[in-house]
Structures are given as structure tokens and as C-alpha cells.
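Below is one structure, written out as C-alpha cells; the observations come after it.
Removed: one protein chain of the complex. Kept in place: all other protein chains.
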Amino acid sequence: MAIEKVILAYSGGLDTSCILKWLLEKKYEVICVMADVGQQEDFEAARQKALKIGAQKVIVADVKQSFVEHYIWPAVQMGLIYEERYLLGTSLARPCISVALVKAAQEHGAKYLAHGATGKGNDQVRFELCAYALQPNLKIIAPWRDVEFCSRFQGRLDLIEYARESGIEVSAKPTAPWSTDANIMHISYESGVLEDPSHVAPSSLYELTVDPLTQAPQRTVRLTIYFERGLPTHVEDLASSRVYSTPLEILKFLNDLGGTYGIGRIDIVENRYVGLKSRGVYETPGGTILYTAHQDLEVFSLDREVLRTKQLLRDRMADYVYNGFWFSPEALYVRRCIELAQERVSGQVTVELAPGYCRAVARKAAAASGGLYNEQLVSMDVHGGYVPQDAGGFIAINAVRIREHVRAFGPYEVKESTSKETK
Amino acid sequence: MAIEKVILAYSGGLDTSCILKWLLEKKYEVICVMADVGQQEDFEAARQKALKIGAQKVIVADVKQSFVEHYIWPAVQMGLIYEERYLLGTSLARPCISVALVKAAQEHGAKYLAHGATGKGNDQVRFELCAYALQPNLKIIAPWRDVEFCSRFQGRLDLIEYARESGIEVSAKPTAPWSTDANIMHISYESGVLEDPSHVAPSSLYELTVDPLTQAPQRTVRLTIYFERGLPTHVEDLASSRVYSTPLEILKFLNDLGGTYGIGRIDIVENRYVGLKSRGVYETPGGTILYTAHQDLEVFSLDREVLRTKQLLRDRMADYVYNGFWFSPEALYVRRCIELAQERVSGQVTVELAPGYCRAVARKAAAASGGLYNEQLVSMDVHGGYVPQDAGGFIAINAVRIREHVRAFGPYEVKESTSKETK
Amino acid sequence: MAIEKVILAYSGGLDTSCILKWLLEKKYEVICVMADVGQQEDFEAARQKALKIGAQKVIVADVKQSFVEHYIWPAVQMGLIYEERYLLGTSLARPCISVALVKAAQEHGAKYLAHGATGKGNDQVRFELCAYALQPNLKIIAPWRDVEFCSRFQGRLDLIEYARESGIEVSAKPTAPWSTDANIMHISYESGVLEDPSHVAPSSLYELTVDPLTQAPQRTVRLTIYFERGLPTHVEDLASSRVYSTPLEILKFLNDLGGTYGIGRIDIVENRYVGLKSRGVYETPGGTILYTAHQDLEVFSLDREVLRTKQLLRDRMADYVYNGFWFSPEALYVRRCIELAQERVSGQVTVELAPGYCRAVARKAAAASGGLYNEQLVSMDVHGGYVPQDAGGFIAINAVRIREHVRAFGPYEVKESTSKETK
Partner (left out) sequence: MAIEKVILAYSGGLDTSCILKWLLEKKYEVICVMADVGQQEDFEAARQKALKIGAQKVIVADVKQSFVEHYIWPAVQMGLIYEERYLLGTSLARPCISVALVKAAQEHGAKYLAHGATGKGNDQVRFELCAYALQPNLKIIAPWRDVEFCSRFQGRLDLIEYARESGIEVSAKPTAPWSTDANIMHISYESGVLEDPSHVAPSSLYELTVDPLTQAPQRTVRLTIYFERGLPTHVEDLASSRVYSTPLEILKFLNDLGGTYGIGRIDIVENRYVGLKSRGVYETPGGTILYTAHQDLEVFSLDREVLRTKQLLRDRMADYVYNGFWFSPEALYVRRCIELAQERVSGQVTVELAPGYCRAVARKAAAASGGLYNEQLVSMDVHGGYVPQDAGGFIAINAVRIREHVRAFGPYEVKESTSKETK
């Protein structure tokens, strides 16, 4: 049998280094691909390490710009949030990384794709569904689901032992008692001591954001974020009047400033696609600020009923993205629908940052018309074309069903606690 | 024609005092009802004022306990939030107050109910739909929709003039350039200077919460909130070990503490049921803490798919409540459905309060089983009955549709920014 | 005061003739507009009648083609059906007619629009919402909601009396004990003897369709209907090989043939937008055939998850259309979303017509690829790229949540009737 080429999603860490070695033992020719999505990593050191282990080639693909423009920005535009709290930092990176992996496979004629994602997690699903979508005949090697691999490496110690035997350098640095995933959007923490959800996460864990109480500036700061069709176009720091205009620039600025303010920390239990509940801690400083601003502008800009439908679609899309279906018929479709709704989401929002949180404090439509917000119409002082008398009929007709229920089935039940009446 | 009795929802303020006088001019016999839902008010002074103007009787109904137990607590249990931000403090009070009004009408044989809500707002809808539900043949007098009343009183000055002429005392205190609605759950601010949504609300506006930055304690504090079937049962202040057990006690404690921390401020534009967009500022300290804790426990406790359906129902219920349909066939139905889902939401959540915000940091199921969170199952170290190999098939079958799409319609479009590849 | 012009939606019948007269008495200048949406009507006689009564002008607008192309065809494309049974024949005609009315108002500088729709029905809502959308400052005159008009004309006899006095000719033909609304899509029947929902509608009522049992041909016939992006493009009568190609031609052919077969009768109780339940009988021969064919092609063509979202949107759209919101932000939005889904709905369906019903019996994709239906993939004889072994893992992972529920909360309840076991 001819030697088969494998693309390995390589991180430079212990797991994928051992997997690299193991693949070589299995007589594969291995090309390592490292996607730079903004994680702090010594890519050059990792490259040397992989080459030393025996990788035929190591590709470092800087996909940060793609990640921000084609994954994070659309997520902001769509208002994606998983189970109402998680901004999908890892979920969004996976399809972007998969594109780089599949591209490498296509360029080098590799039939196999290997990754170090575990068998209990979401990432295996995300990588593989994306890979199948982009290159349907690609074959996956997932060592952590391989019976032989799993029985050989039953824990971290087995990997270290194997690394030592194989001359793979093992970091002297003691590993954190949790695992992390970092990119330009966020850092996530899970496993290890975090597996007990009743155990408060240690404060030393956070890397992207400072402790709001003790390390953040004790003053608020305001930013104005401009959107066109739901996409952030530029951000103005109102204190310095500096303006940030490209997606990458904007995100970096918001991450830095948000990080300084300790903004965007969450500690949650979430539902994984494979049926488990897992506990995760996330830091998403810039993403949190953008989400807050976009949400504010969207409710401000959209017709109420359009908003209702859009949010329904948004909830579906968030599940698709979390579950790994970025490239799927349903995600393509729903995304286009949401984009249609965003045609009206243009304007600016002023967000106030304070230690630990941010909130919208002012907003304005891009349209000279003021968009759907109508100061005359809502004013207590002028009519603005509204005829108050109409409301009586509106209420009466809405009451028809409510009264009919009483007629047909008797009075509504009213629960009351003992109340005191002063006479 | 015999003299007709009217129940007037009386507040002691300028508007309802003038309405009282106007109703008396119209030859109605007026019984004023003041529902004490926790607003700061000198009810005795208001009573004397109404009697002096000519009210036949003034009833002060203390419905705080009902409000907390039968409106706020269910809202916490259901996780109600309107347009993702507003915790419905005013919307929930309206049906509770309506019960008191209708009860007074029934006790005194009044055929009419009068209120001072404006013709552009939600409250007219809420009061009247509730009234029609509880007493279908009640007749509503809404002066602010009455053509004659509106043409006579075209602004605040006309009311003041009328009050002076009629010997109604007018508060010397200058009125705030916005209007407020307060109860034990929250204070809302709208109108006046707030009508311009691009204008930041003045910091002097907030009454329930302090400025987080300058007035809140500069340390965090943790509380453990216990829930049974989604309802808060008691709260433990972990610092003092004090425990609060009745709904009223819990809410007061959380409001006080949350207020001290400046928690629960929002500044939003929302969609009114009558079709307008309006800007509102809200302070909901205790409600925000309870919402945060319940949300955390719910995602932790419920099966993923049950949660999805429950949230869909929750979104519908939030609209019903906001729109005034508390007593309606649909609200009764959906509420019962949500309560079914809450059967499993029992346990405790530890919430950390910091200046300006709070967040869940730990949680635990009431069940000895640990509920649906399974530390063994999610662990990276033990299998816990999970067979990683199964995930491969899971992914492959999920990929069937994804690949079919490619077969039938060609490759998925991949957007890429220029990326640099280091070799 | 200058004489004001009114556009009257005129039908030639007793009601609108009396309304015409009444408007003239009120000193309005009245322009009658009759929209020809395909109803059987002697428009010339009606014109003469109106002119004789005193109409300044009578416009007969033949909007049949617009109705079919811009209302019925989109409804077929979207798969609109109200409460799962009603194909919206009347609801779709209303916005089309409204366009003609508003156009007349604009051309003749009329500020008023009058119609003869009742105060309990849906049509008043549909006409007026459309009118407000198209000409926001138009004023509506709805005599059946006018207190003076209603007290003067308390029943049909009052109208007849008024007609006699005013020299309006009254049809000698006895009126049917129900009311009807007819257009090129359907005829609806309601009111009168139909108001008792437990009373079977008389068989003499049906006008568009024959009695299937006694009057329809006692043989089946097959048609092939071709769709592009969800829109019918042509229909082939397989018996005669005749092909029908324009929307109007297709609908007329299907109505004729469907009518001959007694297809498309329903007898339902429906929920009106104003909160009432009403009983209606409908005949929609061609529409039923088109709905059947489109539904079949759609499930055949669309990815399962795209279909799920599309149907959710479809249900919303059906409510919008029924309730009169054809021209509304939400209908515009949702319609565009549905149209996106229809991009893949191209192909042909063979429908078999039998006395009283029709059903799809064969279908084929337009794409050479066969679209998403994959005979190889589903075949019991070849693999077609499907790996059966994967299904085991798929099931096992899907079972994770199911088993966790047992672990946490005990066994699922199983209900059993006494069963006999033969040994």
C-alpha cells in the first residue's frame, strides 16, 4: 500500500505531538497545520518541534483576518448567543480552522485529516462536519476515539511516558488544572477542577481580563460603535476620539479595553451536542461589548414583529453553530434570512464600560428619518399622528377572546395572599 | 338616571386628582383605590387629599405580598424577560393592581373603572384587559382617551390650572423631567428628556440603586439562592450566614443588597404593544439577581431539548405579560406548560455580587443524583459509561445531509480574507 | 366645507348600493370602484345601477391577472394555508383589491375610502390595513361600524325599505340563506344557516364544484405540474397532452377541471382576527391542486432542516395574510425568507384527480442531479456512500440524554393494557 498523507491539526502541545508520533508509527506521512486564530503561541517553536518529531511539513496559516471578518463579524451581525450566555468563541473558530485544514489537504493531496479533539466534546463534531462539508470524501482520524490509541494512552501520564520515550520535549511548566482554548475572540476554560460545577473557579484562571474590582480603572469610559446592516464598521473611543475601522483593529481594541475592564467573564454549565452537560468558564471582552451594542441597536431598529421572527431564527442559528453545522443547508439558509433582517440595522450605539460589565446608554439611527423610532409618536406632549381614542377599540377587540373564555369556562382563577386593607 | 359608581385607580398625584374632580363634575360617585405594591408613597396623605376633593371612599389595598408571591415569583420561575432585557416590573404589577380594583368594584357594586393611564402606553391595555377578564361587563373610563377631557387638558399646565381652580393641592416640589413607575420589584423611568434615545440618561435619575463606581462597596459578596421547582425558597448571605425565607423577605433583602451594589440598571428602547417604540430606563436590583440565579440553575437542571421548548414558551409568555394578557387563555396555558418544566429545577446557585453586576459562580442540584449534570460522564479522566467510538458514527450520520447538499448543489461557498502562510 | 370625494368599494349589491346612497345624502362625491378579481358579476349592469343612484363615476378594474400573479402565485409558492385547512382565497384578494381602491383614490384625489365590510369580520381589517399601508393618510368610512348607520339599518329589511324609497332596484331573486364571496381562486360561504356549526351545509350551496359522487367523471385523470423556485410554470394534462403556461391559464384550467371533479371543498370553523370563531365553507378547486403539488415537491426538494424553518415561517405568513397584514414589515420580511427557501423547489409533480380529491403520485427534480433525493443512497441494494455501521454510534450518542434522564430521575413510565402472551 502506498504511503498515505495525513493533515494533522497540530497545536504544539503534548497531545498532538504524541498523535503526530503515533501517526508516523502507523506509517502515515504527516503534514502539520497550525491555524493562527489569534491564540498566544510560539508558532516557530511548535514548527521546530513538529519537524523534529518527524512531520514532513508544518504549515502555519494566519487566518485571523478571515476569522474576524467571516465568522466573528457575522456572529455579531446575527446576534448569536448559545443558551443565552455563551458567545460561541470556540464554535466560530472551528469552521475557520477547518477551512485551513481542508485547504492543506487539497493542496497536498491528503486523503486523511487527523485531530486531537476528545470523544466527548463538541470540537470533534465541528471539525468533522466542516471537513465533510468542504471535502466530502475526506477520511477522519480521531485518535481519541481510536480503541487502540485510547487503550494505549489512558491518561496524561501515558502520554508523557510516550513523549519521553520518543524524544518529544515535554513542557517543564506544570499544566493548569483545567484545559483552555484561546483565540482572538475569547479564552475558554473547562475540565479538571472545573468539572465540579459547585466549585467556584479560581480567580487566577482568567488570562484575558483583569479582576474588575482590584485591577480595572475606577472610572467609566464610553465608546460609540457604528453599524451598517448589523455589521460593526467603526468604533470611536469618546475619551481619546480615536477611531478604529477594520474588523481586526476594532476587535483588538475592544479586547484590550474590555480586558482592562474585566468585561465578559461567564461561568456556566452548557449542553453539549453529544448529550452531556459541561461546565465552562469563558472570557470574551470585545465580543461582549459588540453583542451588547448590536442587541441594543437591533431592538431599536427593527419592527417588533420582524424582530420576533429574527430572534427565532437567531436561536436556531446559534444551535447550528454550536453543534458544528456552520457549513450546512440549514445554516446557509437561516443566515441569509437573518442578513435580510439586518438591512435595517444601521446606526450607532454608545456603550459605557465599567469594571466588570458594560451597557448601552444611547443609540441613534443612521437614517435621517430616525428609523422606526419616532420621537413625535411616542411623546407625551404631542400626538405625532397617534389617535388615543383608537386604543379603546384596540383593547376591546383584544378582549373578545379573553371574555369568551370566561363565558365558556367560568372566571379566571385569581390567587391572593392575605392582604391588608386600610380604611 | 341614577348616580353611577366609579372605581378610580388613584395615585395621589396631579393627574388622578384632576380625574377624580372631573368624574365628580360628571356626577359620578367615586371610590378611590390605591394599591400598595411597594411604591414609596404617603398613602395617608393621598387618602386625605382624595377625600378632600370629594371621593366617597378611599381604599388602600396592601397587595405587596400577593404581588411578590403570585406575580413576581412566577415570573422568576418562568424566567420572564421582555426583548431579552426588561424584567417586566411594571407589566407584572398591573394584573395584581387590577385584581384589587375589580374586587373593589365588585364589593361596592360599581359598574365603572377609571384610570389615568395614557392613550399611547401599555398600561391602559394591561389594566383594561385584566379588568375585562375579571369582570367582563365592567365599563372603562379612560380620560386620557376621552376627546372632551383631552381637549380640555392639553398639557400639564392645564391640569395645574384646573387643580388650582378646584382647590386641589399641587405639590410644590418641581417634577422630574421624566415619569416614573415604582413598585417593590423595580422603578421605571420614561418620557420627558428620556424621549431622545441618543441622550444619555442623567445619573441623578436612579433611585433604587447607587452609582456602582462611587457608592458601592468595593468588594464582592456571595449569596446562595435555593430553588424548588423553579421558585426561590430561601437565600443565604454567605458572609453573614443570614437566611431569608419568605418571598417578601427575600425580595427586600435582595433589593437592598442589590441596590447597594448598583445592580440591575438598564437603558433600552422597547417595542410597545400599541406599535410604538419607547425608551425606558429601569432599575431592578433583586429581580436581576433572581433572574441570573434561576437562569443558571435552569440550564444546569433541564434536559437540553426540554430547555429549548421551555424557552420558546417563555418568550411567548413574556410577550403575553408585557402586552397585558396575564389573564388570558394563552397565558394560563403556557404558564402551566412552563411550570411542568420547572418540576426539575431544584437546587442552589451561588451568585457573586460586584459593583454594577452579578453573576453565577457555582451551582448544585437538589437531587442526591446530581440531577442531569454528570461529573463522571463529562470527565476527561473516566468514561462514565460514554463510549467515545460512538461519536464517529454520530458525526458521520449527521454529515449525511451536509454531504448530500454538496452532491446535489455543489460546494459550500467559503469566504476568505487574504491569509498569510508561513512556511 | 368643500365637497369631499369618497372611493367606494362597490359590488352592485344591496348593501353597497344603500351605502352609496347614504354617502350621497351625507354630501360626499362618490366614485365607485369595482375590482374584477374573477367573480361572476354583470359589471355593466352594476355600473349603470351605481350611476343611476348617483355615483360620479364607476371604475371597473380588471385585476385578475395581478391577483393571480402577485397574490395567488406567491401564496402557492409559500404554501400558505390557514389553520391547516383554509387556502386564503378571500384573504389574498383583499390586498389586491385594496391596491385598485387606493390607486383610484390617488388618481382622483379622494381622501376617503368607504367599504361595506361588517364590523365583526376580517375583511374590514384587511381592507383598512392595506389602505393605511398604501396611503397612510387615507380616511376610512365603514358604515357598518357607524353608530348612526347601524341604528338606522338594523337588518336587511331596513335596507330594502331604504332602497325602495330611494329608487334603488332590489333584485327579485330571493337571496341565499348565507353570504358568499367569490373570486378566481375560490368561493366562500358563511353566515345565515351556516352559523350553526352542527348543521351540515346544504349540498345545493356549492357553485364552483360538482357533487363528486353523482356528477364527477368516474375515472381518474393525471396532470403534471411544473415548478420553478416554487412557482407553477406550466401544467400538462397527461390525457390530452395539452399544456397550460400562463398563471391565469393554469388557474382557469385547474379550476375547471378541479370543479368538474368536485375537488377542494372544506367545511370548517376558523378563528377570526377580531377574536371570534366563525364557520365557513369554501371551494378552492385549482388552489387545492396547486397546494397539493407544491407541498409534495417541497418536501421532496428541501433539506429537512431548511424545510422545518421554512414551515415555521410559512405558518407565520399565513397568519399575517389572514389577518390583513399583507403589506407590513413582517410580511415583507418573512416572504423574502420563504422565497430564499424556494430557490431549490424546482421540478415536476404528477397529481391524480379523482372525484372529490386529488393526490400526488409521482415527482421529479428539475436538477439533473436528482436534487436531494438520492436513489443510490436510500436503496436497499447498494450502499450509495452510506456506511450502515455509523448508525450504531449515531443512535448511541442520541441515547446519552435519554439514559441520563433515567439515571437522574428513574425509569420512564410505561403504560400497558392487559396483553395476552401466547407461550
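A, B and C label the chains in the order they appear, each numbered from 1.
In this section, a contact is a pair of C-beta atoms (placed from the backbone, for glycine too) under 8 Å apart; a residue touches a chain by one contact, two chains touch by 3 or more.
Note that the structure is a prediction, hence the values are computed from the model and not measured.
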Completion exercise
Going by the whole complex, the chain not shown touches A, B, C
Fill in the blank from the handout: Only one of C:Q40, C:S198 or C:S240 touches the unshown chain, namely C:S198
Completion exercise
Contact with the hidden chain, among C:F153, C:Y226 or C:F325, goes to C:F325
Handout entry: Among C:K26, C:K120, C:R152 or C:H234, residue touching the chain not depicted
Key = C:K120
Problem - Touching residues on subunit B - with respect to the absent chain - result: 274-276, 303, 305-306, 308-310, 312-313, 316, 328-330, 333-334, 336-337, 340-341, 397-401, 404
Fill in the blank from the handout: Contacts from subunit C to the absent chain lie at residues 43, 47, 59-63, 65-66, 69-70, 83-85, 99-100, 118-120, 124-125, 128-129, 132-134, 136, 140, 142, 144-145, 147, 150, 155, 179, 191-192, 195-201, 212-213, 218-220, 265-272, 274-279, 295-296, 299-300, 304, 307-308, 311, 315, 319, 325, 327-329, 332, 350, 354-357, 359-364, 372-375, 377-381, 386, 388-389, 391-392, 394-396, 398-399, 401-403, 405-407, 411-412, 414-423
Completion exercise
Absent-chain interface residues of subunit A come out as 303-305, 344, 367, 369-372, 374, 377, 385-387, 389-394, 396-398, 400-401, 403-405, 407-409
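Assume only the chains that are shown with their structure count from here on.
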Problem - Distance between chain centroids, defined by C-alpha means - subunit A, subunit C (Å) - result: 43
Practice task
Between subunit A and subunit B, tell me the centre distance in angstrom, where each centre is the average of that chain's C-alpha atoms.
Solution key: 29
Fill in the blank from the handout: For subunit C, residue numbers touching 2 or more other chains are 303, 305, 397-398, 400-401, 404
